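The complex appears here minus one protein chain, its other protein chains still in place.
And then chain A:
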Amino acid sequence: MRLLTHNMLSSNIKGVTNGFPLRIQVEKVVEKEVEINHDFLRNIFPKIDWKALSDASRIMGYNELPEVPPEPSVLESDIEILRKFHHALLELHLEEGALLCPETGRSFRLIRVFRICFYSRMRFEKMVWCLIRLRFGDYEF
């Protein structure tokens, strides 16, 4: 899960007054390179809660993001800060862990992309079929 997702979500459980930001329980962090999209970053910047992003990135082990948000004009000229913002927002992934409601502690489970379970024989067969298809690429079966 990217920190952009974390920055959007809050807990809406009954009785909770301030559900943002969700607490991050880190088990495993991975970094996945994504092509930088300057326009996207400048558009999303005003919507981001900078403190939550910078705190979350520190929890994930990335300390480069300044605690104080830069001026929007700085983003136009300073490629370095834009790159750091990009890295924290889109390239740091919480691969294993949980998001917890800051008040009740209830967890919102994250689904890992690599998790594979076999529930039934039917699904197992589907899975095998899928692998065969991938191996043979463009050939139709």
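Some observations on this one:
We take it that contacts are C-beta pairs under 8 Å (C-beta built on N, C-alpha and C of every residue); 3 or more make two chains touch, one makes a residue touch a chain; residues count from 1.
The criterion applied here is as follows: contacts and distances are computed from a predicted model.
Between the listed names "Methyltransferase-like protein 5", "Mitochondrial inner membrane protease subunit 1", "Ras-related protein Rab-4B" or "HSP7E protein", the UniProt record for the complex's undisplayed chain reads "Methyltransferase-like protein 5". Although one chain is not shown, part of chain A still touches it, namely residues 1-2, 4-5, 7-13, 19-20, 32, 34, 37, 39-40, 44, 47, 49, 90, 99, 108-117, 119-120, 122-123, 126, 130, 133-134.
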